[in-house]
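After the structure tokens below, expect a handful of questions from me.
Missing here: one protein chain of the complex. Every other protein chain is in place.
Here is chain A:
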Amino acid sequence: MTDLATRPAPAPVVEKTRSSKERWVRRAPLLPALIFAIIVTQLPFLVTLYLSTQGWNALRPGQREFVGLDNYVTVLTDTRLRAALMNTVLLTAGAVIFSLILGLVLAILLDRKFLGRGIVRTLLITPFLVMPIAAALLWKHAIYNPTYGLINGLFGGSTDWVSSYPKAAVIATLVWQWTPFMMLILLAGLQSQSHEVIEAARVDGANAWQIFRRMTIPHLRQYLELGALLGSIYLVNTFDAVFTITQGGPGTATTNLPYEIYLTMFRKFEYGEASAAGVIVVILTIIVATFALRVISGLFKVEANR
């Protein structure tokens, strides 16, 4: 009891005694950004929710009616959409995993001192800086093209890379662009390792592989997770590469959700269905994002404790 009585007043009480005017003064700098974000991103989403309950094809003006969850039923039973969902998972996972592996290898290479390290790092981040649509066009026409593309030009053969291996062609382009991103995150992770501890392990007789497996990889785990999750957030939205390299084809081999929703909106003009598909994408993203937030806040704790 005495313990409770002598405990100093907790901080939140102090916060509450602050006058409401002062609280608003504190909030004032935050409000413009907050209001802007709510108006431009949240209100449209509420409208999307509403539109998803409407049977509305823009080609039949005037015929708009409440259809309840029909659009969701249509969308979820539609084989095209299921294919798009699968393709999204495959393209995103493929691009994230391969760019993470390559990024890790390159980060390890760059973590050593050698002549011209700064230049090599600049070279390696360059693919990430090329405009995505320009990169997609470049790969499609200058690299994959069966007659004058670079691959067939250097190694012979007349393979039409895009139509023979559409998914791999899209993934390779994405991997090329996103490996630098992964490399930078993992390099930051490697460089935050304590050199004394590693030196101590080496003195104790640990070989390079043991150090890598037992010390570096556990240390990098959070950075790998962060790279995977941020990469997924960006790559789930992949539109440029699909639009340019394959147009979602052949058939629906590379149609991912963003591209499918785009087609539903601007080719079929099924606004209701497109909205329902959009809502489903948001729900899926929220699931992924929940994990992402957990990892990111974990990483912030690590940074704060250092």
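The working rule: a contact is a pair of C-beta atoms (placed from the backbone, for glycine too) under 8 Å apart; a residue touches a chain by one contact, two chains touch by 3 or more; residues count from 1.
Quick note on the criterion: contacts and distances are computed from a predicted model.
Enquirer: Which of the following is the UniProt-recorded protein name of the chain this complex doesn't show: "Sulfurtransferase", "Carbohydrate ABC transporter permease", "Anti-ECFsigma factor, ChrR" or "Type 1 periplasmic binding fold superfamily protein"?
Expert: Options "Sulfurtransferase", "Carbohydrate ABC transporter permease", "Anti-ECFsigma factor, ChrR" or "Type 1 periplasmic binding fold superfamily protein" narrow down to "Carbohydrate ABC transporter permease" for the missing chain.
Enquirer: Looking at A:101, A:133 or A:217, which makes contact with the chain not pictured?
Expert: Only one listed residue reaches the unshown chain, and that is A:133.
Enquirer: From the listed residues A:93, A:168 or A:282, report the one that touches the chain absent from this view.
Expert: A:282
Enquirer: From the list A:55, A:94, A:166 or A:189, pick the residue that touches the absent chain.
Expert: Among A:55, A:94, A:166 or A:189, only A:189 touches the chain that is not shown.
Enquirer: Contacts of chain A with the missing chain: which residues?
Expert: 15, 23, 26-30, 32-34, 36-37, 40-45, 47-48, 51, 105-106, 109-110, 112-117, 119-135, 137-139, 141-143, 145, 147-148, 150, 152-154, 176, 179-181, 184-185, 187-189, 192, 223, 226, 230, 233, 236-237, 239-240, 243-244, 257-258, 261-262, 265-266, 271, 274-275, 278-279, 281-282, 285-286, 288-289, 292-293, 296, 299-300, 303
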